[in-house]
Every structure is written in C-alpha cells, then in structure tokens.
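Only a part of the assembly is drawn; its chains keep their places, and the rest are absent.
For clarity, chains are labelled A, B, C and D in written order, and residue numbers in each chain start from 1.
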Amino acid sequence: MANPKIGICLGSKSDLPQLENAQKLLKEMGVPYEVRILSAHRTPGRAAEYASGARGRGIKVLIGMAGVAAHLAGALAAHSDLPVLGIPAAGGPLSGFDALLATVQMPPGVPVATFAVGKMGATNAALFACQIIAQTEPEVQQGIVDYRAAMRAKVQAADAELNS
Amino acid sequence: MANPKIGICLGSKSDLPQLENAQKLLKEMGVPYEVRILSAHRTPGRAAEYASGARGRGIKVLIGMAGVAAHLAGALAAHSDLPVLGIPAAGGPLSGFDALLATVQMPPGVPVATFAVGKMGATNAALFACQIIAQTEPEVQQGIVDYRAAMRAKVQAADAELNS
Amino acid sequence: MANPKIGICLGSKSDLPQLENAQKLLKEMGVPYEVRILSAHRTPGRAAEYASGARGRGIKVLIGMAGVAAHLAGALAAHSDLPVLGIPAAGGPLSGFDALLATVQMPPGVPVATFAVGKMGATNAALFACQIIAQTEPEVQQGIVDYRAAMRAKVQAADAELNS
Amino acid sequence: MANPKIGICLGSKSDLPQLENAQKLLKEMGVPYEVRILSAHRTPGRAAEYASGARGRGIKVLIGMAGVAAHLAGALAAHSDLPVLGIPAAGGPLSGFDALLATVQMPPGVPVATFAVGKMGATNAALFACQIIAQTEPEVQQGIVDYRAAMRAKVQAADAELNS
C-alpha cells in the first residue's frame, strides 16, 4: 500500500496466519499499512534501520509480532520513539507463554504496549493502532465507532438468536 | 491539574506507591493528568461513567492499574473508545501474575495495551501515554526525545563509571 | 423458560458447547434458567443492566462463563448482590489458565464463587446453583440428593463392572 | 456462638490469621458461625462426621480453608450436600498456588465454590456465605446491601481525598 501509516513487522513468515484478522480489520478501517518480515535476531540491522527510518517515512505506529523469546517489538522500541505495539505469537512447546513474558515485561523507559497471545492479540493491536491514528484522523475515529457498534450488534444478535 | 489529558484510574488506594515514578515522569513531561480511585468491582457505575465521559472532558488516553483479577483497564476499554493502557499491579499471593493475565488477555475488539507488572510497567504506561499525546503535541514529542537521550546518557555514565 | 431462577451469561456464543452438560443437569433438576450472551467488554451496558435487573425478575443466582481475561462473572457481581458463580472457559493459547486467575482472584468485597476450568466447572456451577435454590425449594434439595445418589451408584457400577 | 449457620473448617490452626477479616465481617453481619480445626488428612473421620452432621445442626453453609494439597473443602463437599465454599490458604514454597488448584479443580458432581488465595478469598467466602443465608433471612440481605454501600463509600472517599 502507498504511504503506510502502520508498520507491522513479523519475526518469521510462519506467523502470517495469526495476522489475518488484523489485516482484514485494517483494510476495513481504510488505514494503509505494510507488513515486513524482519527478525530482531536474524536481520537485526535491517530491523533497526526499519524502525529508525519509520517516522521519516510517515509511519505513525509500529507493531512487532514474534514468538518464543520474542524480542522483535522490544527491538523496534529500542530504535524508534514511535509508539510500538507487541503481539506475542502463539505456538511452540510453551504455547506462546514465553513470547508473552518476553514482550510485556519491558524495562522502564522502553515501553511495548502488549496484547494477548496469538491472533486475538493481533486483532486488538490492529484496532489499538487505529485508536492512535485516530488522534489525528477523524475518519479513522468514525471507523472505530462503527466497528464497536457492529461488534455490539453481533453480540446482541447472538443473544437474540439464542433466545428466540 | 487543570485540563488533564491522561486519566489514570487505580482500583485501590493501596496501589498508589507503584505509580510514583510514573507520576514523576508525567510531571517532567509537562503532560497534565489526573489520578482517580475507581474500582471496576466496587464502584462500577462510577468507573463506567468516568470512562464514558473522559473524551468529552478532553482526556486523550486512559490508564487503568489494578491487581489480582484486574478488570479495571478492561472496564475502561469497555466504556470508552479512547486508547486504554493497562498496568497489572504487583503484589498478592500470586505476585501480580494473576493481574498480568487478567489485563493482557483481552478478547478481540476491546484492546488494552498492557505493560509490565508493577512500577516498571507504570513508568512505561506513562511514557507510552506521552507517545500518544505526542501525535498532536510536538512539545511532548520533544520531551520524549529528551527523555530517551537522558536515559541513554545514564546507562553510558554507569558504563563509564564502572570502567574508569 | 418462564420465570427463570438462574441466569447464565456467556461472554461469547462459542462457549456454548462447554455449557451442555450443565444445561442438561438443570433440566433434570427441573430448575428453570435462561442463557444469555452478554459480554462484559463488548456489551457492558447490557451486562450491567441484566445483572442489576436480575433480582427483580426473580433470578436467584447468576452464573458467568467467559474465557481469556474473563471479566464477565466479576462484572455481574459488581452490578448485583445476588450470589454470582464464575466458570473459566477452557481454550485459547493459555488453555483457560488465564480465565481461571481472572475469575477466581476477585478483590475483597465482590465475591465470585469460582469452579473448575471448562465443562467440568460448568456442571459444578449448575449443581451449586441448585444448592442455593434449594435453600428455599425443598424439591430441588430432593433433586440434589437424588443426583448424588445416582452419581454414587454410577461409580459403584463402574467399580463392580471392572471387578466382575 | 449459639446456633451457628455457617461452619468454617480450617485444616490447621496456623491458618487462623488469614481468617481474621472474614470473622469480623460475619460478626458485623450478625450471622452466627463456628470455627473448627478439622483436617481432611489428619482427622478425616471427624471432618466427615462434622460435614455429615452439619445440616442436622442447622448449618446452612460450609467453608473449608486449607493450604498446599488443600483437600478440606472437597472432603466437606464429599460428605455433605450443603453448599461448600473453599478458600485456598496462602503460604508455603508455592505461595498457595498449589492450594488454589487443589481446591478449584473439583471433578463434576462435587462442587466447591472457590475464592481467591488467602485472606482476600476468606473475606469473600464469608460474604458469599451471607448471600446464601440471605436467601431465607431478609435482615442478612439488608446487611449485604449496607456492606456494599459502605464499600462503595470507602472507595469514593479515597477518590475524593486524593483529589481534594
């Protein structure tokens, strides 16, 4: 997409399926984003460079998703003063519990806003990124309002269907 | 403070000490904030009302800090479409591990950006809130840049002192 | 059912299968109940309203079942002084362990009587709800006595079969 | 106390301090109770006898508090069809986490309504016991209403004091 506002980095191509609903949400919101495969451990220079240059390219929010000893979001936060969101990828022998602790327990001074393990957290990170974008773009705010209304309606419909 | 931009809610007065560094940081940044004692469980109506009314009062970011089955940040997120940050309070027999899971594992559609357990996470939530405020206020962005430079300098000074 | 005495709330339609045995038990006991889909996070107002109005509608016990950062039972307890039972739903990357801590570790003053993770806990919550109803309805007490006798008989039959 | 309605059993005398606030609450509520030291493992016969005979003595709710491999509440539930509440005692090398799992994860058919680890859970178990007693005693229900109002007022006062 041209002029992405959200930069999503994955530590590994294999985490892409966990990002599916998040991407769908961003498309519905009409917020341009890009997805990059950048590993904090395997391509640290590229990850650092990407994070450092993101603001200059018009990116407003960075999202890092990685599994196991998940350092990606923290590495982005180390190299950029943009808001950084972290998604602990599910999977592996410890089910993403390792990724959760490696993402959320950041030391003072370098925050990573962390969301739930796996695709559930990915969706929420995308939505939260929109809430940040909405600080300056009223139409995104309207999209959030609509999203929440639709979500409420869906729960109400399920309730109504069960009790009809 | 007049015209607070950040609304910090604590589930209990006893969590205040864990907020100390965070408050100091916000004062240094010059970002007006307010601290409220509002319990998701004991005063749910007031918490809901506070969250619902926050945007109208000029609040741009909500922060909820609570311990054990920590629902406060989630309750704020349920009643407001402002960005909501969550701090799991340390303490209790399970050391805040319960608060961490109760804060971060939010279902899709209602994100709570979660930070580390205890005062470390409180500082980061405050800093992250500034990153959101900085979307529209350049002088806060400058404060963040300065904060990060000072942080770097402090680590370098410790390194230099150790090796002098 | 007309005049339900137990109000069961699910945070999501997807948790319904975990409630199956519990519903069967309530039907056998002849205790009228209703099942609602009400999310503490997605439809907080409706959940609050439901909890607040439950006593007036003749409900005697509320049950909340939710997964991950499971706040539903706590939200019911925040809005009603009826006895509230909580069932941590199984599932998700952390297997319901998050839901357990988010349900059971309630702060003093707002109790949620918590049962085991998943369908096992759902059955027990239903049975416990009957024990509360039985405070005022002797025929439900008789149902409990019969249920326990049948349960004992079933274990004894399995033992006998194995040793025949 | 004469004619106790709540029977509280501790697995060990050393758990008494964790019961302090709970006892204070019951006294304020005016609900007569008794406290017994009865171990599921060391005096199983007495525990079984106590549970079996409780209903006949006018007891309406049983509460079991024990630590480590906490079986007491489950043992009471095995020998009585009264509602049984379980409090995992804090302490020991595993901090009560073992007691929590040993109390809450009861198999289907023998529910133990479980509360938080330690004194926090003890207070809530006492309050929940009152909610059961209140099914048949309106003045206890009034006590609960008053308790909740006082609790709300206390949180509001803390909030007011902080913001004065």
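Definition applied: a residue touches a chain if its C-beta (ideal position, glycine included) is under 8 Å from a C-beta of that chain, and two chains touch if they have at least 3 such contacts.
Note that this is a predicted model, so its numbers are computed, not measured.
The total count of identical chains across the complete complex in this file is 8, with 4 shown in place.
The criterion applied here is as follows: only the chains that are shown with their structure count from here on.
Shared contact partners of chain C and chain D are B.
Averaged C-alpha coordinates give centres for chain B and chain D that are 35 Å from one another.
Centre-to-centre separation between chain A and chain B, using Cα means, comes to 19 Å. Between the CA-based centres of chain A and chain D the separation comes to 43 Å, rounded to the whole angstrom.
The residues of chain D that reach two or more other chains are 116-117, 120, 151, listed in rising order. An unclassified topology is adopted by the chain contact network, corresponding to no line, ring, star or complete arrangement. This structure has the following touching chain pairs: A-B, A-C, B-C, B-D, C-D.
Interface residues of chain D, counted against chain B in their complex, comprise 90, 95-97, 116-118, 120, 151-152, 155-156, 158-159, 162-163. Per the touch definition, chain D reaches chain C in the complex via residues 21, 60, 81-83, 85, 100, 104-117, 119-121, 123-125, 127-128, 131-132, 135-136, 141, 144-145, 147-148, 151. Chain C makes touch with chain B in their complex at residues 11-12, 39-42, 44-45, 48, 67-71, 74-75, 77-79, 92, 94, 97-99, 101-107, 109-110, 112.
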